[in-house]
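Removed from the display is one protein chain of the complex; every other protein chain stays in position.
Going by the order they are written in, the chains are A and B; count residues from 1 in each one.
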């Protein structure tokens, strides 16, 4: 791969000493993308932009926020009422968390459908799971900061999960709290960590992007790039396509921020935290509901906690649980059906997680939780052996273009590691 | 495949229906007409001023509104001098004087609304053990928001057969559990409106609910107006990006 020639002498001077421009050129300009990637592939870039929106709005909010139990609620309301455009920045941050999870969930299910976690992209996938975990921790601690009723009781319930561990459990909880209940020390450390973790997240995202650039992106057909006719340079084809996808995503985002800013929130969080009164019905934010349903589905305290963490742990080993060599569901007729059942199963879990844990909803949550694990631990390993995939095309271009023709050639034919 | 998709759809639908049936345990407040609802909704300034009068003369005897300042009242259409006059009606504790005593001074526009009680304990003691909650965020802190507030204020009724209402409690159709410590204090002609609007219960409940929405979300109008501009901008930008995308990709699909 030839180093690009830069016209600008300053750029050339810098690049000769620190080849950042060459790196950018390779990774974001000529980087070969499979030409058949559809709009589902835009959600990685969309999630990245959302992360940046969250960091910028978060830093701005932190400039007006006071992490103290006596001032936190008022300082958030001061942002909403008195700080210039404070209401806008806070609603962006509040709804941005949900939009970030929407983008990432679509990104994850896209990976599940098209087998993006399979060799040689296992580490890429596992870094993605780490990102999800970091997001969950960050979102949870951020939700505590306004110090409303849901903040306080959410923090109490979730930190109490750790008391399930035998012997050391109670010590862990006391350590997390810095006291004997969720209180000022807890709020202070949650603020510190809520500020820190997004930058850790950014670092892992960097590794995630570096990993995807080693073997290139997967694609709807799920077979590797065979030659220049299969790929297009990232710029302008996918920069433009992703920006269009992003603009549609931002429309939805703006719809929430300006016309339904509290739709995904809970009214109880507009009541200041009261350690003496628990709200009648505690629910976490919607993005935690499937995991919350799994937690409550297990009648044993420790068992529930383990099952909830297990629901994410199972994703770590997914690349080895799926025994099929075929990546894309388009060529796996049976897996494709199970994929949609899993999607429904997760929606059912989410719904059950928002309902009171009693009667029919407990049964529904249990069935759905068992199915969730069965999908990964039983169905996927067996299916890879039993299913007969449909024949794969010989190249990416084949199903896209019947009979070939003249293709525009990507600047680099091969992914980066072969250079 | 088709049969399978139908099955999924049916399952999802069934789940949704059961869910909504289960959720309806207490009376759902009927939706009211609000000048401020909808994409282009703006506050009815006259209703806000009337609602403030209801809050000031009726609600504020028990309920605080500590997140709102007198200066905010200018948004209701009051002039700066009117706001100063309203604030000056209240006495608030001043900073310690040179002798270290805290004396009272008239409130200024920068002060927050004066609370009727110095603390929660005093409020409970004066209200038979019940704590009249702060109303600053009430319209956002309850499901169904202003519809619920209106329903609650107009929802006092005789208890049904077999329900005994303890002393100091009242029966309200829309309050969770139906037994509420607040008496039906808002009645026809509880206030005499400065603009001569007949102060029926329905009218004053509607006005004060509007005022409470403003108190909870003072930037509602700016938010919606900015939103319309942002959405229009994004529609134009998305349209242009689509055209650019079509042009750039034109030669990628021979």
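Following the convention adopted for this analysis, contacts are C-beta pairs under 8 Å (C-beta built on N, C-alpha and C of every residue); 3 or more make two chains touch, one makes a residue touch a chain.
Keep in mind that, in the parts below, contacts and distances are computed from a predicted model.
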{"item": "Choices \"Glutamyl-tRNA(Gln) amidotransferase subunit A\", \"Ubiquinol-cytochrome c reductase iron-sulfur subunit\", \"Methylmalonyl-CoA mutase\" or \"Transketolase\" - which one is the UniProt name of the chain not shown", "value": "\"Ubiquinol-cytochrome c reductase iron-sulfur subunit\""}
{"item": "Touching partners, among the displayed chains, of the absent chain", "value": "A, B"}
{"item": "Among A:83, A:225, A:352 or A:396, the residue in touch with the chain that has been omitted", "value": "A:83"}
{"item": "Residues of subunit B in contact with the chain not shown", "value": "69, 71, 98, 108-110, 233, 236-237, 240-241, 243-244, 247-248, 251"}
{"item": "Touch residues of subunit A, complete complex, unshown partner", "value": "4-8, 11, 21, 24-25, 28-30, 56-57, 60, 63-64, 78, 81-86, 88-89, 233, 235-236, 243, 408-411"}
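FYI, only the chains that are shown with their structure count from here on.
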{"item": "Partner subunit A, residues of subunit B touching it in the complex", "value": "1, 4, 8, 11-12, 15, 18-19, 22, 39, 67, 72, 133, 136-137, 140-143, 145, 176, 216, 218-219, 222-224, 226-228, 230-231, 234-235, 237-238, 241-242, 244-245, 248-249, 251-254"}
{"item": "Contact set on subunit A toward subunit B in their complex", "value": "35, 74, 77, 80-81, 87-88, 91, 232, 236-237, 240-241, 243-244, 247-248, 250-251, 254-255, 257-259, 261-262, 267-268, 270-271, 280, 337, 340-341, 344, 347-348, 351, 355, 360, 401, 405-408"}
